[in-house]
Each structure stands twice: as C-alpha cells, then as structure tokens.
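Dropping the structure in here first, questions after.
Here the complex is missing a single protein chain, while all its other protein chains stay put.
Up next is chain A:
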Amino acid sequence: MRPLTDEETKAMFEKLSKYIGENIKLLIDRPDGTYCFRLHNDRVYYMSEKILKLATNISRDKLVSVGTCFGKFTKTHKFRLHITALDFLAPYAKFKVWVKPGSEQSFVYGNHITKSGLGRITENTAQYQGVVVYSMSDVPLGFGVAAKTTQECRRVDPMSIVVFHQADIGEYIRSEDTLT
C-alpha cells in the first residue's frame, strides 16, 4: 500500500471530475474525518485514516481490500472507475440520467441505454459527459457516458443509444471475483 504519486492523483481526479466536477473537494476535505486515497496492487482505495492505521498491520500479500475501492490503474496507467465508487459519486453527481422501469433491467445487465428507456436527463448535458444513472425512484444504478447532448436526445429516434454503459450494480454479481 502506498499513497498515489502526483501523476496518478491527476489521472484519477480527471476521471472523477468527469462525473462529479468540482465536488471532488468534498471528498478530499471532509468535515467528519480525514479520508485519504491509497494504492494497493494497482487499485485505488478510499478510506478514513483510522482504517488506514489499522490496515498497516496487515502484510502486503495478505491484504485484499481496504475501505472502498474506487477503481484501478490499468497496465498502461489509465484510471478505470469501478462500480464500487458509486456510493461516493451518486450524491455529488453533476449530470444525472433517470431510466424507465422497463429498461432498468437491461441497463443492470450491462446494456447501453436507448432513447426509449430514457426517463429524464439533466439539462445541458454535453456529449460524452460522465453521467450517473438512476432509476425512476432515485436509486443509483450505475454510471455511464452521455452519447448525445440533451438537445439531441430530444430529436433522435427511439432506438439510438443515448447513454453508454460504464458500470452498473449488476456487476456486483457478474464480476464478483474481479471486484475485490
């Protein structure tokens, strides 16, 4: 386990800011305790300092996971956000997408969202903007990338993709082994 280097921190913040914008400050600077990011086996974990101090007592090869895993760095040092970060992304999300009950299942199974399944979308969403996907009852289902701007969404035909799937809560079951 080690703290992130400057380049790694930058890569991670850039990815996070795609979804939550400047609200990353609220993750770093929390009123209810000091939380920090640590890297272990190429995965980035977000934990409070209490947990961190406890985790130092576990040897590197025996330590599986600490706190919440936000994502991992790939072999080519790109940061990939995991579904386990959803709990922290959802409250701070800048651009949200609501999905109709009919296509909730389709999204949770890993498919993209088509216009026919789109319930609501925040205004002024740019194209390829990171969005958090909710069900109609405001339950966060995952996150994705907007394929079309809000304006365009209104005009396109019902079968075209409006949100690219990135991660969904179905992954907790589908990729149980690789999530740590």
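One rule holds for everything that comes next: a residue touches a chain if its C-beta (ideal position, glycine included) is under 8 Å from a C-beta of that chain, and two chains touch if they have at least 3 such contacts; residues count from 1.
The rule we apply is simple: contacts and distances are computed from a predicted model.
K.L.:
Looking only at the UniProt record of the hidden chain, which name from "ATP synthase subunit gamma, mitochondrial", "Myb-like domain-containing protein", "Ribosome biogenesis regulatory protein" or "Pyrroline-5-carboxylate reductase" is the right one?
P.N.:
"Ribosome biogenesis regulatory protein"
K.L.:
Take the complete complex as the reference. Which residues in chain A touch the chain that isn't displayed?
P.N.:
Looking at chain A, the ones touching the missing chain are residues 1-3, 5-6, 9-10, 13-14, 17, 21-22, 24-25, 28-29, 34, 36, 38, 49, 52-53, 56, 94-96, 120, 122-126, 151, 154.
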